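Below: one structure in C-alpha cells.
Note that this complex is displayed minus one protein chain, with the remaining chains in position.
Each chain carries a letter (A and B) given by its place in the written order, and its residues are counted from 1.
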Amino acid sequence: MSSGNRTIEVELFTTGLDAAGRPQRTPLVTNDGGSQLTIAAPEAMEPELSADHMLINIGPQHPATHGVLRLVLELDGETVVRCIPHIGYLHCGFEKIGEYRQYNQIIPWTDREDYLNSIGNNVAFALGAERLFGIDVTERCTVLRVIASELSRIISHLVWLGTTCIDIGAFTPFLWAFQERENVYNLLEGWVGARLTTSATRVGGMAADIPAGWMDGLRHFIRTFPHTIDEIDRMLTRNAIWVGRTVGIGVMTPDEAINWGLSGPMLRASGVAYDVRKDFPYLDYETYDFDVPVGTNGDVYDRFLVRMEELRQSVRILQQAADKLPEGPLNVDDARVILPPKSKATSEMESMIHHFKQVMEGPRPPAGESYVAVESPKGEKGYYMVSDGTSKPVRWRIRPPSFVNLAAIPKMVEGHLLSDVIAINASIDIVMGEIDR
Amino acid sequence: MGLAARPDGRTVSYEPQSSEGWVATRLDFLVNWGRANSLWPMPFGTACCAIEFMATAASRFDLARFGMERMSFSPRQADVLICAGRVPFKLAPIIRRIWQQMPQPKWCISMGACASSGGMFDNYAVVQGIDTIIPVDVYVPGCPPRPEGLIYGIRMLQEKVLNERRMDNRLRDEINPDPASQLYIPPSVIDELGEPFGNSVHQTRQAP
Partner (left out) sequence: MTEKFDVVRAGSAVPDSAPPVSPRNVQHRGGEPNATARAIVERFPGAVSRTEVVWGETTIFISPESVLEVMQWLHDDPAQRYDFLSDVTAVEYRDLDQPIEVVWHLRSLPFRRFLRVKAQLPKRPALEIASVWSIWKSADWMERECYDMFGIRFIGHPDLRRILMWEQYKEGFPLRKDFPLRGRFSRSEQLRQALAQNPEAKYSMEELTIADAFEDLPDDMRRRINSGARTGE
C-alpha cells in the first residue's frame, strides 16, 4: 500500500471541443469562423449607466445564502464594486458553553456546530481530547473513525452539491444527492441511532460498535454510490449552463489562497496540494491509498471538480477501511476515561464509585493544551483545547474552516456580476453554524 | 359539479354521475379545506433543523404530498413560517420582521427544540423560544426532529386550520402588547427600526 504524498491533477472538461473532438477549456463566445472572438461592449453603452453606485442587501434571510449570512454589495450597474459580509446571526456561544461542560459532554455540541459534518466533528473532538489525555485509541476504533469521517465527507459534499445546483438553477441533482444522503442516514441510524446529530464518539472510543450486518450495508453503499456520482457528473460537468456560470468565476491564485488562509477544496482548487490527511496525518491516514485532487484554475468550476473527485476518493478510502476493519476491543483500556461495564457497576462497590465519579466529576486530563486539526469537508478543522487539570476545559476553541474561507469572499466577488456572487458564495461551502458558532 | 360535504362536515365527496354542478358545504369548511391543503411554507432555516427540513422536502419524504412543495422564500407570498433552527438574539428582529411581512392568514411552526425553547443553548446568545417574539401554532420537538416528526406537525397544523371559524375574529386579530409592558414598542418605532435601508433605489451615491 502506498504511503507517499501523491497528488493528481484533475482533468478538466468543458463543452468546448478542439479539432480532434476532445473537450477543452474555451470561452463560450466564438464566431462562426472557428477562431475565438471576444465581443467588446460598445463604448456608448457604458457612461451614464455607471453614474451611481447602488447598495444592495442580500440576506440574512435569503434562499441562496445557505443560512443566515448577510452580504452588503455596492454595485456599479450590475458589477460588484465592494462586498461587505455580515455574520454572527447564528452566534450561539458554543465556545462559552464548552467551558462549563466536561469533555464527553461537549460532544453533542460538536454535532450542532458544523451540522453537515456531525460525525466527523465528533471524531475530531475526540482526537483532540485524547491528545490531552495522552490516549491512543484502539486499532478497531481508528478504522471505524475513518469510516465515520469519510461517510460524513460524502454527505457534506452531497448537500453542497444539491444546494449549489439549486443556486445555479438545476434542481434534479438536489433530489439525487438527497436520495444518497438518505442511504447514508440509514447507515448512521443503524450505527448510532440518529440521522443528523450523531454524538458517536467518546473520549477513548466510540459510543457504540457497529451492529451485526452493518458492514454489508456499507459495502452495498460503496457499490451503488459511484453510479450516482457518475450520473451527476454526466449531468453537470459538461453542461453548457453549468460551465458558463462557473468557469473563470471567483479566481484565487495559489499565493492569495494560502495568504487568505483558505483550506480544504477551496485551497486545492487553487492549485495548492495541502490536505491535512496527507501532510499532518491522523487516524493512520498514511496507510490508505488515496489521491488528493488539485485544480489548476482556482475558479468555481475547479472547486466543483475537486469536490466531485473527493467523493470518489472517499469511496476508495471507505472500501479499504471496510476491508481492513480488525476485530478486537473498541474502547481503550484506560480507567481514567472509560466507564466500568454496567454489570460490574451494579454489583461491585469500587466500580460503582468509579462510575459515579466518572459521570459526576468527569475525567480530568493533566494541565496542558492541544491543537488537533482534521480535514473536514470544508477544510482544516481544528479543535484547540486548554486544560488546567480540572474536568472542564479552560478554553475550547473551534478553528472553523468555512469562517476563514468566507472571509475571502470580498476578494473573490470583486468585479464580478451580481449573479456570480451567488455562484461564488455557493462554491465556498459555508455552514453558518460553524461560522458563527 | 357534484361536490358535497359529508354529514360529518369534514370531507368533501365528489360524484361524477351528478351533472347538476352544485356544491353544498359550509363556507368555513370549503375555505379551510382549500387553505389546509395548499399551505405555502416560508422556510426560515437557520441551523441543523434546516437540513432535516430539506430532507423532508426532498425525494424520500416528499413534502409535495401535503400541498407544500411550493417553498416561498419571500414572506409576502407565504402562509406558514417554519422556523427551523436556533434563533440567537441577533436574529430576533429579523424573524419578527419576516412575521410582520407575512399576510394574514398566517401560521407558524416552530421546528426543533432550539426554536421552541432554546434547547441546549441556555446561554447569553440564544432566544429561549421564538414564542417570546412571535406566536407559534405548532411546536415540533426533537433535536432535530425527524422528517416524520415534521410531517406530523404539519398534519397537526392542517387539522388546526380545518377547525378554524371565519366568524371567530379573535383568531386573526393582531393585538398589540400591553403599552405598560416592557416589550411594548410603538408601531411607528417598529416601522422605523424594521425598515430595511438598502433595498431602495434611493440608496445611491455618486461614483468617485
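The rule we apply is simple: a residue touches a chain if its C-beta (ideal position, glycine included) is under 8 Å from a C-beta of that chain, and two chains touch if they have at least 3 such contacts.
A quick note: this is a predicted structure, and the numbers were derived from the prediction, not measured.
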item: Which of A:63, A:108, A:190 or A:248 contacts the chain that the document leaves out; value: A:248
item: Residue in contact with the excluded chain [from A:160, A:274 or A:304]; value: A:274
item: Sole residue of A:63, A:108, A:226 or A:368 that reaches the chain not shown, by the stated touch rule; value: A:368
item: Residue among A:134, A:169, A:193 or A:415 touching the omitted chain; value: A:134
item: Residues in chain B touching the chain absent from view; value: 89-90, 92-93, 96, 122-125, 127-128, 132-133, 182-183, 185, 192-193, 195-198, 202-205
item: Residues from chain A at the interface with the omitted partner, ascending; value: 3-5, 7, 9, 25-27, 53, 55, 72, 74, 84, 86-88, 91, 93, 95-97, 100, 131-132, 134, 136, 247-248, 251, 253-254, 256, 258-262, 270-275, 278-286, 294, 296-299, 366, 368-371, 373, 380, 382, 384, 386, 388, 390, 394-395, 397, 399, 403-404, 406-408, 411, 436-437
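Methods note: only the chains that are shown with their structure count from here on.
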item: Averaged-CA centre spacing for the pair chain B and chain A, given as whole angstrom; value: 32
item: Of chain B, residues touching chain A in the complex; value: 44-48, 50-52, 54-55, 58-60, 71, 73, 75, 85-86, 88, 90-91, 94, 98, 120-121, 123-126, 143-144, 146, 196-199, 201, 203-207
item: Sites on chain A touched by chain B in the complex; value: 50-57, 60-63, 67-68, 72, 76, 88-93, 96-97, 108-109, 111-112, 115-116, 159, 162-163, 174-175, 178-179, 181-182, 185, 195-197, 432-433, 436
